[in-house]
Structure formats: structure tokens, C-alpha cells
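Beneath this line is the structure, given in C-alpha cells, with notes to follow.
Apart from one protein chain that is not included, each protein chain of the complex appears where it belongs.
Just so it is clear, A and B label the chains in written order, and each chain counts residues from 1 on its own.
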Amino acid sequence: MLEVELPRLGEERPLAIGWRRLRSNPVTLAGLVIVLFVTLLAVVAPLVAPYGPLDGNADATLQPPSLSHLFGTDSTGFDIFSRTIYAARVDLAIAFGAVGIALVVGCIVGAVAGFLGRAVDEVVMRLMDMLSAFPSFILALGVVAALGPSLPNLIFAIALVNVPVYARLLRSRVLTVKEAQYVRAAKALGFSRVRTLLVHVLPNSWAPIFVQSTLQAGYAILEAAGLSFIGLGIRVPRAEWGVMINMGLQYIVSGQWWITFFPGMAIALSVMGFNLIGDGLQDVLDPRRR
Amino acid sequence: MILRLENLTKHYRVRVGGRRALLHAVDGVSLEIRPGETVALVGESGSGKSTTALCTLRLEEPTSGRITFEGHELTALSQEELRAHRRRIQIVFQDPTESLNPRRSVGATIAEPLEVHGATSSSARRRTAELLELVGLQPDHARRYPHQLSGGQRQRVCIARALATDPTLLVLDEPTSALDVSVQAQILNLLAELQREIDLTYLFITHDLAIVRHLADRVLVMYAGQIVESAPTAELFDRPLHPYTRALLDAVPVDSPAERRTRPTPRGEPYSPLDPPPGCRFAGRCRWAAEECEAPVGLRDADAGHAVRCVGWFSGRVPEPQSEAVAR
Partner (left out) sequence: MTSGPLLQVRGLQTWFDDAKVLDGLDLDVGRGEILGLVGESGSGKSVTAYSILGLVRPPGRIVGGEVLLDGRDLVPLRERQLREMRGSEISMIFQDPRGFLDPVCRVGSVLREIYRTHEGGSRREARERALELLRAVGLPAPERVYRAYPHELSGGMAQRAMIALALACSPKLLIADEPTTALDVTIQIQIIRLLAGLRERLGLTILLITHNLSVVAEVCDRVAVMYAGEIVESGPALEIFERPRHPYTVGLLGARPRIGAVKDRLADIPGRVPDLQHVPPGCRFEPRCFLADERCRREKPELRALAEDHRSRCHYAEQLREDAA
């Protein structure tokens, strides 16, 4: 069989194509860099931060940004710079944790509902409807209020709120992919339903989920910060961006802007990073788009 | 006898403009396929030929009727029990692009049925390489993904996959309709070769009469869910009895301008039979239609091996096909 030159091997597996495309899109690349940077900082916090998150210094309260305190200090003498970095650990843990859990649970729920259909689908989706009937923030608030404010509870609350999003997305993709010719071929070849679902339906359905999850990561941070801000999440004085904003609120009018500014910027930067990645991920995960 | 369909019927409940109706996609189709044969099922839209093919594999569940394959009554089995038989009867679909999982490599796709039915991964790999060669591809195509292959190559992969489990019967549902002429020729040649080399039996679904002429031993013509004529290939082309078969043959464009000839243009359009009348479903388009066509009519033998579903033929109203009209 005469052949025209085929592209070099190794470059053409779906993931490899995706990586290539990801690298070539400057916007997505920027997002990736930002998120990686923030994550890195969070991981090596003790090495980078000059002070501990709770190292108060009564002599150096409310200091503006300076060489010894890059982001200034707050009313207890905590170094804002160090706290901002340490807070990244908490907020990213929430983002990755909550989104991760919601992703897994939502996918299972959505896949089962979409693939099995009929009664199972009805019941499951009505449960999802109940969850999404509440504005997400209120629901998270309710859960934390009931269970008590702590990091694990906060992650759980935000995850719960996000499950319906993924469930619906995945279910709708599964419904479409289920009808594809190659799924029918799988049935003709005698594959079990479980195999068909795991090997053929799911891998072709979950692309939009990943896109959504990067966006949700950003929202998760906002929700966590918001809940902490009103005192229902992480409690003062633990280092978390929302908490820090809360602690600095009363000082804005008196001119100590740095206490709220830097954590606020951290939130904005992180959320933006996630959003930028989200935009590019769609392309990355679709092997058919050449 | 490899496959026998007895009165296969598939009805769909549909809603048309608010009204409930029954779509008689396949109505009482019976056929037999002997080992090594190529039987063609010919028809246009609404004929039910594809649905028949899908029902044969129970990819669509028949409403009624019996399917017997290699002595086993497939219609009596549960989906679980059926899986064991799926090795022996396989299908190749029309659109090779849609039939392949875009995220799996060619090798993984072909090896999968082997592994599912019990092969070890090393024997599966060996067999995959064999199968690739059998369909005219190279062993290192196993590492490619569908999007890197041309339409013809993808269809070859689908054929290889279908052959992986060593089926005795291969159902081909318009396997070349989505391909270019020159690629179609390659695939048809391949199918002919394969049949000789590994002793396959084909149930070939198509609307293209030229392909039928080229490949099939026997032809069954379907219209609006029913078989209207069945005969050995040469006989059908030399002596088409049913008015629809004649219209179909008249409709096929000539092979060369030198062969242009005036012949009647078929009237009307093929349709999907929704709550069809009890009588002949072609009567509305038929030159020779008369009152007797309103009564239900069955498939009867007109000649040895040549059956037709037409009252007018047996009552003498429909004349012998003229030799110039079909002379080929």
C-alpha cells in the first residue's frame, strides 16, 4: 500500500497533541504559569516566607510595605507577605480538594445517570436538582453552619455545592456519546456494559468536565474566601486570604490599604490563572481537532 | 444454513404531528443464508434494510420473529448469553470515522475484542499484526490513531476489528457509501479476497445496484419494510419482476454515454411505512396498480429461487420485463 508520509510517532497520541497545542497558546500558557507559580509558592512556603504565619510582633504593627516586611504588617504585627504565601496553602487545598471531590463524585453520578438512563436517571437528576436549587453560597453556608467551621467541613461544603454542575455536564455528554457508532460497535463486539462505559464512553465524555473544573477551582477559592470572610469558614487568625481581608477591613479607611490589598490580589491572580487555563483546555483534550 | 430469519418484524411507536403511529420498519422479513454466500439486501430510505441488519445482531431488539444462527436461536437468548455468540457474527458500519473510538489507537481497537474474549495480551498483539496485514495495512499502523488515517484505511481497521474474533458471518451495512470511488474499489476488492481466503459469509446491505451486481450471489429487494423480490443476482438483473425492482433498475444511471437510452422515470418517492395499508405498499407509485393491489399480498415463488410479492405479476397484469429495458 502506497503511503503518504505520516507524522512522526509519539507526537500524535491525543495527549501529546494536546500538550503541543497548550504550549503554543500564549494565553493558556500564562494561566498555567500563574497557577504553577502559586502552587509552588504554597508548597515551599516555609522556605520562601521570612516569617511564620502566626509570628506576631507587637512592636511592628500596621507597618506599610518595606524591605523587612514586603507587604507590610497588620494589627497584630503579622507579616502580610508570609501570611499571603501560607494562605495559598489553605486556599489551594480548598480549590483542589473541593473541586477534586466534586469532580469524582459528580462524574460517577452523571455517568451512572446518563448511561443507565430511565428510572435511575430521573431519580439521580432530581436529587441534583434539589442541590442546585440553592444558590451555591447559601448552601455552603448552611452546611458549614450545621457542621461547624473547619477546613475539612469547608471543603466538603464547597464540594457538595459543585457536584450537580459536574453531574449534569457529564450526563449530557454521556447521553450523546452513548449513541455514537463506536459505542454500538462495542456492543456488537460483545463488550460488557461496564467496559463500554469505562473504556469507550467516559474518555470521550469528560473533556468538558476538565474545562469546567478549572473554572470551578477559581470559584471555589472565591467561595472559601467569602465564607471565611463572614466568619463561617476558616477562623481568624489562621492565614487564609478571605480571613486576611476580613482582618484588614476596618483599616482601609484609616489608610492601611496593604492589609486587604495583597490577599485580594492573590485571590484575583489565582482565579485568573485558573480561568485562563480553562479556556485552553478544551482544545487540549480533543484529538479530532487538528 | 448459517443464518435464518423467520418473519422478522420491528415496529417503532412514534408520534407524528401529535398523533400516535406505528412505524413498520421491518415487516415479516424471512431469509436464509448459506455458508460462503454473499447475500445482498437492497433498498432505498425507509426500506428497512439497515434495521434488518441491526436486528440480526440484536443491536435493535426485534418486535417479533425468529433469528437462528448456526443452529442457535438468538432470539431466545438473554443479552448475556448472546455475548458468547457475538464472536461469530460481526458487523461493519457505514461510517468508518464514527465507528472508531477517537481516543484509542488502532492496535488497541483491534486487540480489544480479542482480549475481551479471553486472549492474552501477547497473543492479542500477534493476532492484531496478522489482522492488519490481512486487510492490507502495515503492522506499525497499530500505533496510529483514527484521525491519522484516511477514510479507506479507517474502514480497513473496522474490517480488521470485525474479523478479530473469527466470525463466520459478516454483516456489512453500506460499508463503502461514505468512501470515494477509487477507495471503494479497494475495499470491495479486499472484501472479495477475504471471502476467498478465510471462508466468510456476507450479508451485504446497500442501495448501490452496481455493487450488488459485482459481489452478490443472491439479492433481496426491500421496499417499505418488506421484501418485494428475491432471486439469484444474474436472474434479478436479467429478469426483474417486481415493478419496484424494475423502477430501481431504470433509475440507475448508465455506465457510459454510449449506453444512454430512454426509459421510464420512476414516479414518487420511497417512504417510511407509518401505519401502512394492508395491501401493496408500492401501489401508489406503480404503473400497473389496480384494485386487486389493495389486498394483502405475500411473497410467492415465480420461478426456481425467484420469489416476488406482487399480485399483478401472478394475475398477468404485470408483463414480462422487456429485454431492451434491462438488457445487460
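We adopt the following convention: a contact is a pair of C-beta atoms (placed from the backbone, for glycine too) under 8 Å apart; a residue touches a chain by one contact, two chains touch by 3 or more.
Not measured: the values here are computed from a predicted model.
Interface note for the absent chain: among B:Met1, B:Val254 or B:Ala290, the touching residue is B:Val254.
Looking at B:Asn7, B:Ser45, B:Ser64 or B:Ser123, the residue that reaches the missing chain in the full complex is B:Ser45. Hidden from this view is one chain, which touches chain B at 44-45, 150-151, 180-186, 188-189, 192, 207-211, 213-215, 237, 247-260, 265-266, 269-271, 328.
Assume only the chains that are shown with their structure count from here on.
As a whole-number value, the distance joining the C-alpha centres of chain A and chain B reads 51 Å. By the touch criterion given at the top, residues 1, 3, 6-7, 9, 12-14, 180-182, 184-185, 187-192, 195, 199-200, 203-204, 287-288, 290 of chain A touch chain B in their complex.
Residue ranges of chain B in contact with chain A, taken from their complex: 57, 59, 83-84, 86-87, 90-91, 93, 95, 98-105, 112-113, 116-117, 136-138, 143-145, 147-148, 158, 161, 164-165.
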